[in-house]
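Single-structure report; data block below.
And then subunit A:
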Amino acid sequence: MVPIEYYLLLSAAIFSIGVFGILTRRNALLFLMSVELLLNAANINLVAFSRFHGNLTGQTFSLFTLALAAAEVAVGIGIILVLYRNFKDVDVTEAATMRW
Partner candidate 1 sequence: MAFQLPTWMALGPTLVLGLTALLLLVFDSIEPDTTNRGLLAGTAALGSLAAVGLSAWYLVAGTGEEPISLYQNTVVVDTMTLFFGLVFASVTALVVVASYDYMRDHSYQAEYYALVMLAATGMTLMAAANSLAVVFVSLELSSLPSFALVAILKKNRGSVEAGLKYFLIGALSSAIFVYGVSLVYGVTGSLLLPEVASGVADTNLTGVLGIGVMMILGGFAYKTASVPFHFWAPEAYEGAPAPVAAFLSSASKAAGFAVAFRVLTVAFPVEELVTGAAGSVDWVLAAQILAVVTMTLGNFAAATQDEVKRMLAYSSIGHAGYVLIALASLSGGSDQFVLAGGMAHLLVYGFMNTGAFLFIALAEYWSVGRTFEDYNGLATKAPFASVAMTVFLFSLAGLPPFGGFMSKYFLFAGAVRAGFWWLAAIGAINSALSLYYYSRVVKAIWIEDPSGDFDIESKPVGLYTAIVAAAVVTVLLLPGFGSVWQFATDAAAALVA
Partner candidate 2 sequence: MWIEALIAVTLASAAAVFLAPNKVAGKLAFALSLLPLVGSLWMYSTYEASGNALLAGSELAFETNFDWVVAGPYSLSWHVGLDGISMPLIALTTVLTSLALLASWTPIDERQSQFYGLMLFLEASLLGVFSALDFFLWFVFWEMVLVPMYVLIGVWGGPRRKYAAIKMFVYTNIASLVMFIGFIALVFGLGDSVTSLDMPAIAQALRAGELGSLGPVGAGTLKVAAFVAMFAGFAVKVPVVPFHTWLPDAHVEAPTPVSIMLAGVLLKMGTYALLRFNFTMLPEVAQNNAPIIALFAVVSVIYGAMLALAQSDLKRIVAYSSVSSMGYVILGLVAYTLYGMGGATFQMVAHGLISGLMFMSVGVIYNTTHTRMVSDMSGLASKMPITVAVFVAGAFGYMGLPLMAGFAAELFIFLGSFGAFAGSVWFTAAAMFGIVVVAGYLLFAMQRTLFGDFEVETDYEVGPAAFHDVAPLVVLILLVILLGVDPSIFYDMIQNAVDPLVPATGGGV
């Protein structure tokens, strides 16, 4: 079977990709997707470790995570919609009226 480290590396890679996306993308939707990557990186870990430890806690928790991710996206999309209405754009750097 695949050693646990591989899963760890995979999730770490995905996580890093997600972070990279967040840091580089200015489109709110891409931002959102990157966050999804992060969450799924966590899910990979959870599932893998669940198998590794032989208990179901992790897998169960990953389900929670998925659900919450969905909820988060729901709220997020809503916010991005009003963002678009107000700023005529989904560029997150546009909304910078408040600072300092």
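The working rule: contacts are C-beta pairs under 8 Å (C-beta built on N, C-alpha and C of every residue); 3 or more make two chains touch, one makes a residue touch a chain; residues count from 1.
Selection rule, in plain terms: all candidates are chains of the complex that A comes from, given by their letters.
Not measured: the values here are computed from a predicted model.
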item	value
Options 1 or 2 - which one, within this complex, touches subunit A	1
Subunit A to candidate 1 touching residues, read off their complex	4, 8, 11, 15, 18, 22, 28, 31-32, 35, 38-39, 41-43, 45-46, 48-50, 52-53, 55, 57-58, 60-61, 64-65, 68, 71-72, 75-76, 78-80, 82-83, 85-87, 92, 95-99
